[in-house]
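Here you go, one structure.
All protein chains but one are shown in place.
Each chain carries a letter (A and B) given by its place in the written order, and its residues are counted from 1.
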Amino acid sequence: MTKNSVYISQTNCITPLGFDVTSNFEAVLAGKSAIKLSENYPMFDAVPLGEISNDEINHRFTEISPSQDYSRLEKLLILALYPIIKEKKITDKSILILSTTKGNITLLQNSETIVSTVYLGKLVQKVADFFGFKTEPIVVSNACVSGVLALSVAKRMMQFSDYDQAFVVAGDEVSEFVISGFNTFQALSAKLCKPYDKNREGINLGEAVAAAYLSKEKMAKNVAIIGEGSVNDANHISGPSRTGEGLFRSMQSAFKEAEISPEQVGFISSHGTATIYNDEMESIAFERMNLHRVPVFSLKANFGHTLGASGLLESVLSIEALHRDLVLPSLGFQELGVSKPLIISEKVQSKKMNYCLKTASGFGGCNTAILFEKVKNNG
Amino acid sequence: MANLKEELKTKIIETLNLEDLTIDDIADDDSLFGDGLGLDSIDALELIVLMDKDYGIRLADPKEGRTIFTSIQTMADYITANRTK
Partner (left out) sequence: MDKVFHIAAHLTIQNNQINLNGEELYESNAEDFISFSKEVYKYLEIDYPKFFKMDNLSKLAFLGAEILLRNQGLNDSDNDIALVLANRSSSLDTDYKYQQSIADKESYYPSPAVFVYTLPNICIGEISIRHKLYSENTFFIFESFNAAFLTNYSTHLLTSRKAEKVLMGWVEYFQGEYKAFMCLIAEEGLEVFNKEIIKEIYTK
């Protein structure tokens, strides 16, 4: 860590399993899943989804705002940010960064006219205005790596500019738009998904929001972002590289910047969507990086694939795990079904560690890798 | 059968945006994937939708597509045997 280091000191997340980090973390430790068969989409009989309770969202939102003039996603984003912003002073050195793939896409189905917050710039501005940000907010929309990439962007911005506070928020909703799309890709599993498993059949979709506060102040119970990379496969727009090229090079970039070696990593919180191709690609990339002796877990069976939220949600829970020296279990896994000998974490384990790796991959051939280091108490 | 094959060629050219190809450029036995027309995984998914939309055939297992979509001929044979539209 250097003078130019960037730290994550506060986080939050909202999923069907809870409205804060503690309840979500405890749920993961207990092997709980948000995935339930949903009857909310008539065109898709009994589809497994992770859906957040509307009543709960509205109830909690009324506690912080008299106005209901916000879309469901906007309410969720604001609720995620609220606890980590409310005690901070927002200045002209504070920046807001949103990660989302589809934003308010559900507004398209009802409109004869375009609702302005279908535009992601307007969506983020609405959230920024709620909190009184003075600077122009940023949106990262880069498929399913967006949540991790937004953290990288925040860290990069704080290294090249005067900003001293970055608030990163990520969110995506379940919608017919997305369900139908993944269905037409034959990518949905009819059951709970099984990342890395021999019998995996595809993804479950879910929704979530997550938030993180970044600054240059080093305090106890922080993590530093010590390396990151985001490299394209240059192979195919929807199928991952057979050699895991982009993910491998993203990790190389992250490790080079961090100046640590793969053996020092305590665990990998991977993308693990439970499609045949994604999980196989990851196994190849992890082995190329000499990471195949490091325990891996995917959180996709706990929450579903939450798209633009996934990278940040899973980073938030990984950071909590790093703090507590725990390797999380990879729910849904029974028997290895990838060609490389990965160690998939099957139960909660205590492990003293200083570093963890989070990876993500997405449509368009994108990949990201980010390394977190625990700040020691006397540091 | 000859009409169906011609119809399939036209539909494939249009649906898969195979610019500059005419039905005369596609022989009945030409390999659709790999070295022949060079269709890819997204094209395969589009053909699955086409089978459902235009011929009322829903594949129980999308992997069946690999054999069905080998060529125009194999597609036409399968559709003739299974169409509901």
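By our rule, a residue touches a chain if its C-beta (ideal position, glycine included) is under 8 Å from a C-beta of that chain, and two chains touch if they have at least 3 such contacts.
Just so we're clear, the structure is a prediction, and the values are computed from it rather than from any experiment.
Contacts of the undisplayed chain with visible chains (whole complex): A, B. One of A:G31, A:P83 or A:G181 touches the chain omitted from the figure, and that residue is A:G181.
Checked against the full complex, the one of A:G31, A:P83 or A:G121 touching the unshown chain is A:G121.
Here one chain is not drawn; of A:A30, A:A190 or A:I237, the residue touching it is A:I237. Contacts to the hidden chain, counted on chain B, fall at residues 16-20, 38, 42-43, 45-46, 49, 52-53. The set of chain A residues touching the chain not shown comprises 42-43, 101-103, 105, 108-109, 118-122, 124-125, 136, 138-143, 149, 153, 156-157, 159-161, 176-177, 180-181, 183-185, 229-238, 245-246, 249, 253, 257, 362-366.
Here, only the chains that are shown with their structure count from here on.
Here the spacing of chain A and chain B, counted between their Cα centres, is 38 Å. Every residue of chain A that touches chain B in the complex is listed here, in rising order: 184-186, 236-239.
Residue ranges on chain B touching chain A, taken from their complex, read 40-42, 45, 48-49, 62.
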